[in-house]
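Left out: one protein chain. Kept in place: all the others.
Showing subunit A:
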């Protein structure tokens, strides 16, 4: 059976093109388990920036889309609430021309409600990879419903918004620090403000992630100094960080993600191009380091189901899918190995020594410009998407050989 499976040819990646530059990409945890991604355009001088909600159809290997109007505001970041796929947040740039010639630009953020799909009125427009570049004008554009945003003290430039994995909460990452927001009962309110201070020196946070373990009471942020700071939201902000990892990266730390299956473990990426894996109980040294990217490593994410699979994208236009089995929650020996004799076990390992080795599984070569975002599909562990600055979204599969190696 195995040999037949190996003979299977991997599905080719699906490419979807935008006409403007883009940085914002997020996976949508659709309720019907369809494979959805949402991307936002970044056009500074464009009349209509858009959010594209893309649904991947595995049978035809194609995507269908819904488009939402985001106005003149160029989108820098988009995120979708894990508990509500219709609730999304964007961080955007708004240019205002005040009386005369002096323009001003301000970063803002807003929560949106995606309108319910009306099946009969707007049939999903299917487009395969061939006509991707030209098709967006054909579909109708829906409008977003603003839920709200609040002005925060010393907010500075917002960077992104991280929804809480369980509760109706979120944390806004901005120059001024982390703002814990309550989103329940139809209104946004500030729960706590964790200022971006490190003793006397001012930090700037770039990205943040919730710790999914222990009912998600901790959030960790990546700083421009290259460090990581973790906070427990149950503690008063004056207590300061509970996790301090200094010099996680040489240069700015760009992204951080918790291992969904193994508590205390997290991954970070940064301007030194390295992906480092940390155990928050031993913050002095990384558990593991990957040096794959030749320039900034912009994003890193664990597969939500099989945490040995790690996705990372960088400004060298590469997306790496790596298997880091040695530090994953996956046991070193599978169950039937334990039952076997030692000799048998050794034999097996000799036969397939690559089984247990950490390795690069695949590289997405389809991008030609910097990749700022790469995410796993929230509903399918074998699907991921990456977005490069030139507006190209690539939806790729985990190679089948790897998939069966993990499953079998």
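Rule of thumb we're sticking to: a contact is a pair of C-beta atoms (placed from the backbone, for glycine too) under 8 Å apart; a residue touches a chain by one contact, two chains touch by 3 or more; residues count from 1.
Throughout what follows, contacts and distances are computed from a predicted model.
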The complex lacks one chain in this depiction; which UniProt name from "Molecular chaperone MKKS", "BOS complex subunit TMEM147", "glutathione transferase" or "Vacuolar protein sorting-associated protein 51 homolog" does that chain carry? "Vacuolar protein sorting-associated protein 51 homolog"
Which of these touches the unseen chain: A:315, A:328 or A:362? A:315
For subunit A, residues touching the missing partner are 21, 44-45, 93, 95, 102-105, 247, 250-252, 271-273, 289, 291, 294-296, 315-316, 368, 370, 389-390
